[in-house]
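Our next item is chain A:
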Amino acid sequence: MRIVTLPALLLTLLIVAPGCQPDEPAGGAMGEGTLRLGAVLGETDAQGFARAEAVVPFAFPGDHGPHPRFRSEWWYLTANVQNEFGAEFGVQFTVFRQALAPGPGPANPWLSNQVFLAHAAVTGVLEQGHWHEERVARGHPGVAGATAEPFRVWVDGWELAGRNGGFDEQRLSVKADAFAVDLQLDALKRPVLQGDRGLSAKGPEQASYYYSVPRLSARGTLRIGEVEHQVSGRAWIDREWSTSALSSGQVGWDWFALHLDDSWEIMVYQLRRADGSRDRYDHAVLIDPYGAKHPLGADDFELEPEIFWQDDDGVAWPLQWRLKALDRELRIRAAVPDQRMETSVSYWEGLVGVFDMAGRRTGRGYMELTGYEG
Partner candidate 1 sequence: MNPVLSVAGLAKRYVDGSAERVVLAEVSLEVGPGEILAVCGPSGSGKSTLLSIVAGLVLPDAGLIELTTPEGTLRIDGLSDAARADVRRRQLGYVFQFFNLVPTLTVRENVLLPLELTGRGHLRAAALQRLADLGMDDRLDDFPENLSGGERQRTAIARALAHEPVLVLADEPTGNLDGGNANLVTDLLWREVRAQGAALLLATHNEAVAARADHVLRLGAGAV
Partner candidate 2 sequence: MSLLGLSQLRFLLRARWSTLSVLVGLTLGVAAVVAVHQIGSRINASLEMVGLPHLDGLTELLDRDGANLTDADYFALRARWRAGEYTDVRALVPMVEGQRVMAGRRALVVGVDWIAASSLPASGSGIDGRALIADGRLLVDGSFGLRAGESIEVGGASFQVEGVLDADLGGLVLADLGIAQTLLGLPPQALSQIGVRRSDPYARASELAERVLPGISAGFARRSSGWQPEGWRARSISAEQPSLGFARSVVFNVGALGLLVLVVAWFLIYQIAIIWHRRRRLLNDRLEAMGVSRIELTRGFVRAFFLLGLVASFAGLLGGVVLARGLGAMTTLAADAAGQWPPITGWLLLKAGVSGMGVGSLSAWMACRREWGSGSGAPTWILAGVLLAVAAAGVYFPVTGLFGGFAAVLALGMLVVAVVQPMLEALRASALRLRGRLLNRHALREVAWYPRDLSVAVGALSLAVATSMAVGLMVESFRTDFAQMLDQRLAHDLYVDGGGRDLADVHGWLLEQPSVDHVQPYGRARHRVGTVPIELGYSPLDEAEAARYGVRGGLGPGEALVSERLAGLLGADVGDRLALGGGLRIAGVFSGFGEAGYRVLVDESVAADLGIELVHDRLSVSLAADDQVAGADLDARLLAAFPGVEVEPRGRMRQVAMEIFDRTFAITSSLTLLALLVAAIGVHNSLVALRLNQQQGVHLLVMLGVTAGELARVAVRRALGIGSVAVALALPLGVLMAWLLCAVINPRAFGWTVDLHLALSDVAVPLALGIGAAVLAGLLPSPRDSAGEI
């Protein structure tokens, strides 16, 4: 659920960063230019891009690959895995694609109008640690890109690719300074189309195309520092593409993708509004062991923060929640408090445990919190 993140990230990246040094002559000279670039990314200049407005049937494997007619897109993967001794780890890998201009772009790949941004992170529960790294690259095939057939998304040495060219069997390979991940991923459930047959509304005029692969098996190696672990567990993939940006009044969101031990999955998010009111686009989906989805509207579930953790900057992050949906009542708790992604844009994304009200572990998953820095 990154619909808002993407433009925010790239706006930060492309506009705020140069403007951060208004005092220096060079930066000052650049100011005018960056404003124009901002206009390119603004709503008014979405002209020329396709928009997520109507339900369109998805066609695979084509829709696993990039949609350059849309401005933004991401491939999002989380995994909760254990080593042979039962030590738990979390893995997150996200690739964002952003088009700077509509159209196919010039023939010279150095002039590509596509920019790719990747985040990778690893959580170690036993270590109570969280490591993350960010990479940015232009859409030159030599360094970053995405293709549907064979399926492959790569950014500056990191890659998520179909093992046999398809989407169902994938390999994630990430090598960062502090950690490395090499996972084989095999889909255990079919893709679930979010929203209305894949058209996911986030506001009155904001929508994206959105589907999830809620359960994949994950197996491979995970290295933290010098220590390598053989790991296995479950993974979740989200795919989303769109052109629209954050709707006004929404300040952030809380999003959860949970694997329950009884083979159910839950995806739930709530959009927090500046006035504190409930957003009617809040949404939850329960997926049964057979892959059938059970959507819930904003009024059908309750999501309440219970315990906050304060970071060094004084920001309070809600790290324990109570979720009530249908007949289930769950407690969701961060496995490690500090799983902040201190990258171009700061957010909290990390491994959580799922418990029943009696405190018994009933699942694992990932949680994403944004907009708390105020």
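The candidates were selected such that all candidates are chains of the complex that A comes from, given by their letters.
Heads up, the rule we're going with is that a residue touches a chain if its C-beta (ideal position, glycine included) is under 8 Å from a C-beta of that chain, and two chains touch if they have at least 3 such contacts; residues count from 1.
Given the structure is predicted, the values throughout are model-derived calculations rather than measurements.
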For chain A, as assembled in this complex, the candidate in touch from 1 or 2: 2
Candidate 2-touching residues of chain A, taken from the complex the two chains share: 13-14, 17-18, 20-21, 24-27, 29-34, 37, 40, 100-101, 106-111, 113, 115, 136-138, 140, 142-143, 156-157, 175
